[in-house]
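Here the complex is missing one protein chain, while the rest keep their positions.
Let's turn to chain A:
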Amino acid sequence: MTTALTLTTGQDPDGVAVLTAAGEIDMSNAETFAAALVEAVPPSGRPLVVDLTAVEYLDSAGLAALFHHAERIEVVTGPLLSPLLTISGLADLTTVRTR
């Protein structure tokens, strides 16, 4: 049984690609998350928006996937994960917006 995680790929009103995750990301499903990132990053070179607002838990395995694409993504998160993204240093490499 893997941890509950829902991944949705779409576009925002400006036509930017968005990967929306909901649930928890830990080492049991980090690979799924990483694969979805690879899939969702557009070939055009435009950034991918990763929306983590509905993620309740993210561990270092999930962070590792984000770090891997840090230059190609923008992260949107809620107050729960914001300290984690700052402390891990991801916020220094990529744009993190907190809602």
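Operating definition for what follows: a residue touches a chain if its C-beta (ideal position, glycine included) is under 8 Å from a C-beta of that chain, and two chains touch if they have at least 3 such contacts; residues count from 1.
By our rule, contacts and distances are computed from a predicted model.
The chain that is not shown carries the UniProt protein name "histidine kinase", picked from "Glycine/betaine ABC transporter", "TonB-linked outer membrane protein, SusC/RagA family", "histidine kinase" or "NADH-quinone oxidoreductase subunit I".
Contact residues of chain A toward the unshown chain are 1-4, 24, 26-28, 57-61, 63-64, 67, 79-80, 83-84, 87-88.
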